[in-house]
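Removed: one protein chain of the complex. Kept in place: all other protein chains.
Right after this comes chain A.
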Amino acid sequence: MTANDTNHINLYEDHEWKHPTKVAGVPWKNPVGTASGTFQYAAVRWFYDVSQLGAVCTKGVSPVPWEGNPSPRTTEGPASNLNAVGLQNPGVDHYLVDDLPKLKKIGATVIANVAGHCDEDYCEVVAKLADCDADMLEINVSCPNVTHGGMSVGTDPVALSKLMDKLRPMTDKPMIVKLTPNVTNITEPARAAVEHGADALSMINTLLGMRLNIKTGEPIIANRTGGVSGPAVLPVGIAAVYRVRTALPEVPIIGIGGIDTGEKALEYLYAGANAVEVGAAALFDPVAPLRVARELDDLLDDRPELAAKLAAGQTWR
């Protein structure tokens, strides 16, 4: 029909990944995963083989089912989405018998995202995930849409250190801490997380944002504020990765924020990330994560030095 597409990639043909990476010792088929809040296996599986991705980071799970925030939960910003789901999820027990075994059965590399309203919540979830089949755990201390836990921990290096001191002895699994950009200096919580046992860091979670209805003068989202994601946040995420890489030369970093093309993923890798995750772009096209992975795989052909570093678990800077 229309033919404005010069680099057509058939996402459904067999593809041998040329450029793997490693994050905290865990091999990824390629450097592209899904970002936690936007991945629900039951929905995505109809669109493509998610085991093709470098990793699948699943939606945050809590000790018991959470119903999340009231609606409306979303609105739009310039080149962005605002969301305030509030971590609605069916709980860790459901995850262990449903999403996780299904994803492992198809050969996906799985990152289980851990949510909590308090330290005890996080501990309870990590205890249940300590010996599960997930390849990595990601501790969500950066959700802006819950009143307790989430971002309130990730913005406070002391609280984050205390939480990590509790979680670290509970499991040998590689533990990623997902950081919020809603801080003055992201290297401070980054350093606290690493000094207290994080094996890797992922960044950024959403930025705090709000839109108002100018007819009523009231916020559009029922939670009033939401998390901003999408292409608009790209420079914020890249700067976060660059600053943390500069401050902490050794820690594995997963770059997140505004990635919808292979080129943008590449930018994060040049900023010092070992891998990236694709989030909001999946709201604009379900196959976005796989397409970004395929585009990046081709872009890395022309960048052998970067590709070699990633394969060895190292980074550009």
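Descriptive notes on the structure:
Going forward, contacts are C-beta pairs under 8 Å (C-beta built on N, C-alpha and C of every residue); 3 or more make two chains touch, one makes a residue touch a chain; residues count from 1.
What we mean here is this: contacts and distances are computed from a predicted model.
Per its UniProt entry, the chain excluded from the display bears the name "2-polyprenylphenol hydroxylase", taken from "2-polyprenylphenol hydroxylase", "Tripartite tricarboxylate transporter permease", "Cobalt transport protein" or "Peptidase M42 family protein". When the missing chain is restored to the complex, the residue among A:T21, A:T38, A:S62 or A:S152 that touches it is A:T38. The chain omitted from view is touched by exactly one of A:G149, A:P181, A:G209 or A:P231, namely A:P231. The omitted chain makes contact with just one of the residues A:L11, A:V64, A:M210 or A:V236: A:L11. Although one chain is not drawn, its touching partners on chain A can still be listed: residues 1-5, 7-8, 10-13, 37-40, 42-44, 46-48, 59, 67-68, 70-76, 78-81, 83, 85, 88, 220, 230-231, 260-261, 282-288, 291, 295.
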